[in-house]
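For reference, the structure I am asking about is given below.
Only one protein chain is missing from this complex, and each of the others stays in its spot.
On to chain A.
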């Protein structure tokens, strides 16, 4: 990607390590001009002095990202390697660094707003003189629609080529004034305020239960519906249902791309926008409809499996690990199921067997991947799984830990579901939906009845497997 940014792990959100920019000291200004500049949009007056900061693609499935926070403010001087903005992708929060020295001239997409991958989110000017020019440019691209460019990569509103020397916009005001509590008498601890901002909860709607009635982090957590106490969910509705005049931009952006003609809302209904993760899951599901799939079911006698499970359970082995291991061993023998059809013309055989397992997390869905599940033993696999789930909860999965799956496992057996169809994630060979194991009366070849435990397994393989079915 030749964009002007690289990604780096932020200490706050951590774990995602992309090519870290090891800056070997201060790049001399003369060297700068050698860097490749990506002229994404042709703007006649710009001679590569004003650079756009693009919404980066932080994972292969990411099509849009939300700005969590701008680390820098307009007017800040940036040097190569500085973190500029924190972006929430569908899977994790990441810092975005600048590749260039310059001045952050304008923020095009504000905090909390969403932009499609590749869209400009800010402008970087090389010198002070260009700041005004960049601001004019930013203003022109902002004035059109009140929201940032829609998800579809539509061209920006035609910018009325700002005259290069235009001094018209007044000199940029100093950095925004520091934040203070409003006049309201709301007492919230620093971390509570941070959490509320993070979970987008209006702190004014939270009832504090801490000392002197102050709002504590756990108050915010319970209002956000996370953490141990889920009793006060009642707050979620009131906190999240934002007043109608300003619907969150994220919602409009995603909704617009999904279905242009929506039925009018039923009076009295409240609109709760998808979180970025929910939007991504929904989008993936829609996408998978375009992949040819078919469904096959088979009921597996699980007496031996159950016996094995009882034996290894005390050693920390979970049913998930057992199923993943079993699937991996079967895939070794049937590589075609582990293959994908990416272009509709060829098979792509995957050299690794990476079992993704669907888990529900904080109102979303993520598929942590057990890499090389065929090669790891059951205990290692179980341990690995435990780590992955913890990381997923903490939103700390690294991209390769959730998007490298070749085969997905979805198990609803623990909820008593006895059969279901799963949706094939894009780019994977197949998904296996596992139901509950139940005692079942069966007749054998000698016409004797017996009661065995049976588990119904539904497979949704992609078109690749179809060719090999008899």
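Just so it is clear, contacts are C-beta pairs under 8 Å (C-beta built on N, C-alpha and C of every residue); 3 or more make two chains touch, one makes a residue touch a chain; residues count from 1.
Convention: contacts and distances are computed from a predicted model.
*Asks:* Considering the UniProt annotation of the chain absent from this complex, which name among "dihydrolipoyl dehydrogenase", "Adrenocorticotropic hormone receptor", "Mitotic spindle assembly checkpoint protein MAD2A" or "Guanine nucleotide-binding protein subunit gamma" applies?
*Replies:* Going by its UniProt entry, the chain not pictured is "dihydrolipoyl dehydrogenase".
*Asks:* Residues of chain A in contact with the chain that isn't shown?
*Replies:* Listed in rising order, the touching residues are 11-12, 14-15, 20-26, 28, 71, 79, 81, 83, 178, 180-181, 187, 189-191, 193-194, 210-212, 214, 217, 387, 394, 396.
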